[in-house]
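The other protein chains are all here in position, but one chain of the complex has been omitted.
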Amino acid sequence: MKLRFLTLLASLMPMAAFADETPTLNSGDTAWMLVATAFVMLMTPAGLALFYGGMTRSKNVLNTMGMSLIAFAVGTLVWVIAGYSIAFGDGDLMGHGKLLLAGITHETIKGSIPELLFVAFQGTFAAIAVAIASGSMIERVKFSTFTIFVALWVLAVYAPITHWAWGGGSTLNFGEMDFAGGTVVHINAGVAGFVVAMMLGRRKDYGKAAIKPFSPALTVLGAALLWFGWFGFNAGSEVAADGLAGNAFLITNVAAALGVIGWLVAEWIVYKTPTLIGGASGAVAGLVAITPASGSADTMGAIIIGLVGGIVGFIGVAKIKKLFSVDDSLDAFWVHGLVGIWGSIATALFIAPYLKADDFALGGQLVAQIKAILLTIVYSGIMTAIVFFISSIVTSGGRVDEETEQIGLDEKVHGEKVINL
Amino acid sequence: MKLRFLTLLASLMPMAAFADETPTLNSGDTAWMLVATAFVMLMTPAGLALFYGGMTRSKNVLNTMGMSLIAFAVGTLVWVIAGYSIAFGDGDLMGHGKLLLAGITHETIKGSIPELLFVAFQGTFAAIAVAIASGSMIERVKFSTFTIFVALWVLAVYAPITHWAWGGGSTLNFGEMDFAGGTVVHINAGVAGFVVAMMLGRRKDYGKAAIKPFSPALTVLGAALLWFGWFGFNAGSEVAADGLAGNAFLITNVAAALGVIGWLVAEWIVYKTPTLIGGASGAVAGLVAITPASGSADTMGAIIIGLVGGIVGFIGVAKIKKLFSVDDSLDAFWVHGLVGIWGSIATALFIAPYLKADDFALGGQLVAQIKAILLTIVYSGIMTAIVFFISSIVTSGGRVDEETEQIGLDEKVHGEKVINL
Amino acid sequence: MKLRFLTLLASLMPMAAFADETPTLNSGDTAWMLVATAFVMLMTPAGLALFYGGMTRSKNVLNTMGMSLIAFAVGTLVWVIAGYSIAFGDGDLMGHGKLLLAGITHETIKGSIPELLFVAFQGTFAAIAVAIASGSMIERVKFSTFTIFVALWVLAVYAPITHWAWGGGSTLNFGEMDFAGGTVVHINAGVAGFVVAMMLGRRKDYGKAAIKPFSPALTVLGAALLWFGWFGFNAGSEVAADGLAGNAFLITNVAAALGVIGWLVAEWIVYKTPTLIGGASGAVAGLVAITPASGSADTMGAIIIGLVGGIVGFIGVAKIKKLFSVDDSLDAFWVHGLVGIWGSIATALFIAPYLKADDFALGGQLVAQIKAILLTIVYSGIMTAIVFFISSIVTSGGRVDEETEQIGLDEKVHGEKVINL
Amino acid sequence: MKKIEAIIKPFKLEDVKDALVEAGIEGMTVSEVKGYGRQQGHSELYRGAEYVVEFIPKIKIEIVVSTDEYANIAINAINKAAKTGKIGDGKIFVSTIDHVIRIRTGEEDAEAL
Amino acid sequence: MKKIEAIIKPFKLEDVKDALVEAGIEGMTVSEVKGYGRQQGHSELYRGAEYVVEFIPKIKIEIVVSTDEYANIAINAINKAAKTGKIGDGKIFVSTIDHVIRIRTGEEDAEAL
Partner (left out) sequence: MKKIEAIIKPFKLEDVKDALVEAGIEGMTVSEVKGYGRQQGHSELYRGAEYVVEFIPKIKIEIVVSTDEYANIAINAINKAAKTGKIGDGKIFVSTIDHVIRIRTGEEDAEAL
């Protein structure tokens, strides 16, 4: 998010708008943010639902997609009720004062756009964060447990972390650079997924039976929609249609492309088999990596960040994951958490010369990045465990029974089949 | 549509642009409307095609998708030839004077955007309206009959109703609030579908054989694309990138989310089985419900409108529908007509305090809403029957032969199969 | 592309912006171009991947989709490294001076938008061009060969042709009208595909076994996404949110609709069977046809251009193709090359009265169009052959072995299956 | 014991199943197959190319019964329910089964059916 | 030679295959079928409508063995591995095969297995 972020960079024209005493609406900026919000919305019930659904076994595809859908629905609801207030209300450790968007009308301006639009934009971030985490829990978590979890997690985990990074809190803000949510969204969601995967335990046949993805074609389509939506995510985080948004757009695209290349080349070297799920995952890894840097890197930086992002993602999933016994089913931690950490570090390393503040100090910035990463890991790790524990209690256990797991959640929980030929 | 609609609300800044003697183009508004039009376009050949196609039996999926495609193609053609002239030309009961867009050049401005863009925007509404109605006719209507029907219906049913609501007609405008087409598009299309379903008769095996949807996954993807496109539909109906558009965007999102929740909770209570088709249908129901209110409600209003919309949709489809013997195959009437009526009434009930005119009178407004609903039901009901009758005559009967119905329209009409493994 | 194109038309307001000494950023134009670029991006890894993937046999669908994905990834990389410099750098026969976007910062303006955004926008054109050509090579080309080919082709074929048409070269610019890339993208890609298909040879069972498309439903979805993205392609080529963009948007939509109608009617007359793949192909044909004319035609012109485009596409694929022995597998030449030629000629024939320059001379313009077409055919034909030859050498042959072709590239090359039930 | 294998038109499955159940046959196993025979497949289009689909979707029903009597009952039920009189109605094949076991209980032969 | 056809629950396939291989049976052919029997299908929902899925997914395993002894080994292996004790565990049918040929080599009967 620009507001916080820019203080780290050389002064930029559009800052003027934010500094202005009586902010006025800019129709070009508003036009862009209307679209950017729609783009990010699409990422959850379409992009992620397909990306994840395509990698799930055919007996659980609908349940996996359903988690993205319900994450967006419930996430949106709790966001407007209290999440936005916690994240962007006044206060240091926690915001307040905007419950149910109190006091905001269609004429309230934030920066140069309507604040209600800003509410909607930020709400799509909350929803996708928890939906990303669902990838670690598939094929065994109860639908009811996950639904409760969504509500609690957005309020207790996502909103506070957002408040510290972007919302005005100062004690827990270390001056880290996180333009579009590398720490706030990706590391946070990856850690949350990992913790829940540990608590849930492994799928009965994990590591035993071959787990065949329903359809890599859906995964590719999902990744393409995520890529598309990510332009709203990253370039939209500028909250204006200006030169920095253009920069963010281009480098987002470049990093995604290099993520594809990085993952496929790694696969090709290791297995001689470049897979489509690999290409799709590489795109997402490249995008995760560039997210915090999308307001500050240049093209050359994006090439490196994306390429390494793709390779790190592959190594995480194909090698490091095996050292752990945790069944992080769709690799939310490896693709979002681990790669997110790379992205956050890289943000300090690869700043465009034309965007670097004169007094920029690499050492100090690296410390800030690491502090923010650690805070996120610790806070998200502990609080996620607590809210998932509560969610399980409320629904008498967070895991479906064995028969349901065996036969599939689509049939047993939803009474449906992903495809009837 | 803003122009008509705003007269009911407290005066709003952007009105200035409309009142202005020599309208000038605003690039921000134009940028938004270029996008909004593309969004609404996507709803028909992608969103609705998948939403409906996923619920059709595998032997008829392509035919169902083909109806959305041809609705958009033929609808677009007749719209630029004569539909726009009837809807937005001068005149009281019927517009005229803009056949083939006579007199409109790239420099003609409407409000603050090019009129040619406004033509395109409104054309996408006409096309989706008739495509929605196709959901009632699937698995038995002739492709040729439907093609003729599209042309006639857009001209004889959709365009006049639009003219009365938004196009400048006065005798048949009751001062109803319909920001984005709750009455014009949804009630209208729902009634049209129902009437044609009655005329066509039921599918041979309706109520006998199990009718398994081809793929709920496609239905979810379709619903997500509809949701995405609906931002263009509702926030685009402001025809400007301003605070009211931001308001419309946020509450559209909230109502859709609540529609999902409403439908799933209702299913869970009644059947203990939250389905994906239910979640997808709930999103659409929430969106239908908020459509007329998207220029006037606030967040709290949207929560109620969407939640009740989802529940009403479920009750319509699962309970009330059974009282009728009409085979409204994909429930166009229940999800668009019935929920549309709820939305239209709710529009008068839930107006944001900051948008309510000082002299707003609930009683009078409710009467206006009901008058508009009744006019739409009666006019659409009768004229749809007439144009469908004509379409059937022209194509020697509107229904495919028994063998085609049994074997499937995909194979017999199109010579194709939805999936070749 | 507007800059070149407009010199042929009556003077238009927005030119001012381009003529201006110190260009300033317009937030409305920038908002539109951020979106237009995202739209065109979506066309390759989603639109084309599905459009082509749906028509491929089930054993090769992922490989086909993978070619679109890698085309976008590698195309994007070489574009920012050197392609943009060749296409839009200074110079007559070839541009130079912008390797790795040297000298461009977030504050550099092109027209009224950030140049970095312009780089991204144009890069999506390069990527889709080479992805279109992949349609001629499917089910037999090596993935590695194609990857090398993408890089070489973008640099040696696409970038120079773009430079002559839009980038500032003068010797090889004949004053042709090509607003959005009818010659630059479509004829170019169609010819390239044809040449590679000739060099590769036919698939072993081409003309022998029935080649069943995996899923026409995916093809329809792909076409809908292409249609959606094409608004960015055509109306985005105005590089501004103004009246001409509105005009381009509307006529793009109309031509696509008429393409659907043209192809389906032709199929219906010849085979009595309107297919979904036909409808989807017709949409693409209509869009290809209007591309060069999208900055200059009016609605009536678009109706004719689109309708004839659909019919020409059908005749090309169903009749003329049979006269050749070349296995242009997914008809890249017939749908993009042949229809592109029709579109280029039609651009001179159907200019809106309100856009025609006073001194417009049809004869001279037709000669210019034909010269540009011929230059593209000859240059693309020869250079494509050279770069494909090099790509084959580098990868020890451009074609997979017989067993791989028989069993399918998905399993043998990627180790994956399009669908696991 | 006898095994009856019937190849029928797909849309007749419901009718045949109902007829069998009515006739007292309460177990069967069905699968999707493709048939080649006198019945001509329809032709499909793929852009310009027309091709004939030679293999036509059919359903195979397998029923194992304990006695010849039951076999006749099953055959009659299928015969009646599956018949349309048009080419492609399908065939019934009868063969001998030596032994049957019900996995759940270990029951054998007639008792297992 | 004997042919053993077993109808089993899909999720038991891996176990049954392992049991067979362990018992020395090294060739088999499986297919997806749908079964109708005592086991009640679950009911599915489609918007308002509820319908019972009468045909339940099953797996059919076919094994041809050269001797009655091998047949018994196979039957025992299947019986043990496929049993859950709940309705719908499936059935095993044994019949006689007159002749076997291995296409690759032209070997016949016992040698072909």
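Think of it as A, B, C, D and E in the order they're written, each chain with its own count starting at 1.
We take it that a contact is a pair of C-beta atoms (placed from the backbone, for glycine too) under 8 Å apart; a residue touches a chain by one contact, two chains touch by 3 or more.
Keep in mind that this is a model prediction, so the values were computed, not measured.
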Left-out chain, listing which of the shown chains it touches: A, C, D, E
Residue in contact with the excluded chain [from A:L100, A:I211, A:I304 or A:L349]: A:I211
Which residue of E:V52, E:I87 or E:I101 touches the chain not shown here: E:I101
Where the unshown chain meets subunit A, residue by residue: 55, 210-213, 267, 271, 273, 275, 277-278, 281, 314, 317-319, 321-322, 331
Touch residues of subunit E, complete complex, unshown partner: 3, 17, 26-31, 64, 95-104, 106, 112-113
Interface with the undisplayed chain - residues on subunit C: 209, 406-407, 411-412, 415-417
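Quick note on the criterion: only the chains that are shown with their structure count from here on.
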Where subunit B and subunit C overlap in contact partners, by chain label: A, D
Length of the line joining the C-alpha centres of subunit A and subunit B, rounded to whole Å: 33
Subunit C, residues touching no fewer than two other chains: 26-29, 31-32, 35, 212-213, 241, 271, 273, 275, 277, 419, 421
Residues within subunit E bordering two or more other chains: 44-45
Pairs of chains satisfying the touch condition: A-B, A-C, A-E, B-C, B-D, B-E, C-D, D-E
